[in-house]
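Sharing a structure here in structure tokens format.
All protein chains but one are shown at their positions in the complex.
Showing subunit A:
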Amino acid sequence: MSSHYEAPIRRPLIVGDKSYHDITVEVAAPVEGKANKLWWTAFTIALVAFLWGLGSIIYTIGTGIGVWGLNKTVGWAWDITNFVWWVGIGHAGTLISAVLLLFRQKWRMGINRSAEAMTIFSVVQAGLFPVIHMGRVWDAHFVLPIPNQFGSLWTNFNSPLLWDVFAISTYLSVSLVFWWTGLLPDFAMLRDRAVKPFQKKIYSLLSFGWTGRAKDWQRFEEVSLVLAGLATPLVLSVHTIVSFDFATSVIPGWHTTIFPPYFVAGAVFSGFAMVNTLLIIMRKVSNLEAYITKQHIELMNIVIMITGSIVGCAYITELFIAWYSGVEYEQYAFLNRATGPYWWAYLLMMSCNVFSPQFMWSKKLRQSITFSFIISIVVNIGMWFERFVIIVTSLHRDYLPSSWTMFSPTFVDIGIYVGTIGFFFVLFLLYARTFPVIAQAEVKSILKSSGENFKKLRDGNHE
């Protein structure tokens, strides 16, 4: 038992009297069972929203970007807001699977699979926006440096928008292989349990013939560690580069050096909130409360509280620096943000992102599942408004007062946004029914150190 020692002060990460086989059965249950009414209802709603969004996208492509609410002053609005929002949400998955792996945090194992799934699905949503904003979607491949008949006219590697192309595609593809490599042993588990021939076929295809040899596990662990080491700077670079889209411009309110760390903290903040939103529901619906415990939710709440406070610090720093810089344009941009026509958006952002996470200082509140769920939604709303505030309030009153204007979204803007939420949930709901949603192989490896029954057995011996 000595090799599985863990300090008694650490709370168990697997609740109940579980054996290895129990973990297998309980992780496989949602895949092997039938979907209930609730799943079908949620799936139908998500599918309808997705189809509405698809229609809006087709309408945009067919008619042109003019169907959006953009005007000559506000040339970027909901599209880029949604883009940054979705990319930000994606960050928590990588943070959980990579950064927490490097820090040897065992609590990542209950939640990393779903968090990574969320990452991939939300980066897919994010990627849609720049592509459809191109207008001529069929020329999308021109963002890649491929030889062409124009001489060759290459892409501009000085542009942050091109950095974004590289950052987002590297991020999406690396997250995907990280996720898939981790999935192999769990798909193999489903494959070896499958009774229906079709299921067996699908899962053997997906598991790449994983057999669990000692050498494979050794390589698997090394690959996971190195991928975590690569993904950690990658995830930080992605949102840094997203912030460069703004920070390298000369727009007051955007041209600030604080943007990269501030965006990264905001991304982690919103991402953890989304993980909480999804997992609080999933642990209940899929009966995984023993693996995604209250302890997991509490720890995520602490991350939300800390990153929310970092974001709050960044807001205040921005205001101070605007005043301290002595630059009138900069000062006006911030004054206008807080007290101009979009004051309500600013207030919403401040209260959702800075004020609401402070409740998590209270142990009672951060251990409450209902309260955590509410806060997670509030934070997601707040972070959407943060991007909206940064983007629209900096643009709508530019250097020429004669072109000052407001932005209002059209039904197409709203449709596309709602559509991506629908698309996200379509993917996530399908995932929840067909994938092993807990990294069961990894969870088994911590059962003896962090399982409630084993901890009791061991700690009892010390007394």
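Just so it is clear, contacts are C-beta pairs under 8 Å (C-beta built on N, C-alpha and C of every residue); 3 or more make two chains touch, one makes a residue touch a chain; residues count from 1.
Keep this in mind: contacts and distances are computed from a predicted model.
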One chain is missing here; what is its name in UniProt, given the choices "Quinol:cytochrome c oxidoreductase membrane protein", "RNA polymerase sigma factor SigI", "Sarcosine oxidase subunit beta" or "Amino acid permease"?
-> "Quinol:cytochrome c oxidoreductase membrane protein"
Candidates A:Q105, A:Q331 or A:S445 - the one touching the absent chain | A:S445
Just name the one of A:L102, A:L153, A:I316 or A:L430 that touches the chain not displayed here.
-> A:L153
Which residue of A:A29, A:A140 or A:V226 touches the chain not shown here = A:V226
Which of A:T63, A:Q218, A:T339 or A:S362 contacts the chain that the document leaves out | A:Q218
Among A:A126, A:V143, A:I241 or A:V354, single out the residue that touches the unshown chain.
-> A:I241
In terms of residues, what is the contact footprint of the unshown chain on subunit A?
-> 1, 3, 19-21, 24, 145, 151-160, 162-163, 166-167, 170, 173-174, 177-178, 181, 184-185, 188-189, 191-193, 204-223, 225-227, 230-231, 233-234, 237, 241, 244, 441-442, 444-445, 448
